[in-house]
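Worksheet: the structure to be examined is printed underneath.
The complex appears here minus one protein chain, its other protein chains still in place.
Moving on, here comes subunit A:
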Amino acid sequence: MSMPQSTSRQRSVFERFPFIPALGILVALLILNGIAEPRSMSYGAITGLIKTYLALMFLAVAQSFVVFSADIDLSVGAILSLVNVVVVVLIERLGGGPDSVLLACLVGVLVGTLAGVFNGLVVVGLRLQPIVATFATGIVFTGLALWVLPVAGMPVPQAFWRTYGGRIFEIPFVFYVVILLAVFIWLAVRTKYIIELMAVGDNRLAAYQSGLPVTRIRIKAFALCGLLSAFAALCIIGDTASGDPVVGNAMTLYSVAAVVLGGTALSGGSGSLLGSAIGALILGLINSFVFFAGVSSEWQNFAQGVAVLVALMAGVLVTRRISK
């Protein structure tokens, strides 16, 4: 068998690890943050950053699954909100003990997964356009969340957020969660399912003609998306320590941006879960950089937007240079 030349081997490294440009951007942003405010690189500051953006990391990984199959889920933020209020209200109703916290979290994960399955059935079963269908189901989920908890503010037991913000064996709890997410990603990319999912996203007709159960594969992606959105909700509860029926709604498009920053194509068929998690961190670092760079508050949105655009362009330019 003829061996690929060195150039094409170089290409295939990037092709196999599409998150490499994102990793570069992440490092660049870390350096920029360090220059703007050396203290932002301290152990405590990094822990704080991860604590705040862990939910978005989960949400971006959730979004990746549907994007891999050339779908999109614009209801992830609403699922997050719904799970958030369901868990908070359940803890309250069940008395707030450790058992009730655990049970409420389990129910929350179940609710998120069911919401994802519902999305899958609507999009794949009814053959609706995912972008509008999940936009609509997102409104439905928000409606349910408002029914469960009409106004924001119900607190969760101290134990919950103390654990999330605390340390185990002198290591912050969130780091364990990050490791858990990393292990999940490591396992997920080694499944046969992800190959089939990518094949469906690459060319849906070809996958169908190859005898793949395309419908089931796509619904599974939506279910996984709902499941991981529920985990994002648990992180948000740990971070904010209260219930809020619209807490996640603004995060939906951030999750899409993180996926794209991470080197995943919205057209499906190629991408990286790790890249999406890195993309979420990039968005977090951009926000903190804009803050530390001393941009006045009325210009912060503007600066953040420009910075995201620059990051996207950097990613696109690097990828284009490689694939030339």
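We adopt the following convention: a contact is a pair of C-beta atoms (placed from the backbone, for glycine too) under 8 Å apart; a residue touches a chain by one contact, two chains touch by 3 or more; residues count from 1.
The rule we apply is simple: contacts and distances are computed from a predicted model.
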Name under which UniProt lists the unshown chain, selected from "Methyltransferase domain-containing protein", "Dihydroxyacetone kinase subunit L", "Glycosyl transferase family 28 C-terminal domain-containing protein" or "Sugar ABC transporter ATP-binding protein": "Sugar ABC transporter ATP-binding protein"
Options A:147, A:208 or A:302, residue touching the unrepresented chain: A:208
Among A:120, A:172, A:269 or A:315, the residue in touch with the chain that has been omitted: A:269
Contact residue for the chain not shown (choose from A:89, A:103, A:117 or A:198): A:198
Missing-partner contacts on subunit A, residue numbers: 1-5, 8, 11-12, 15-16, 187, 190-193, 195-196, 198-199, 202-203, 205-213, 269-270
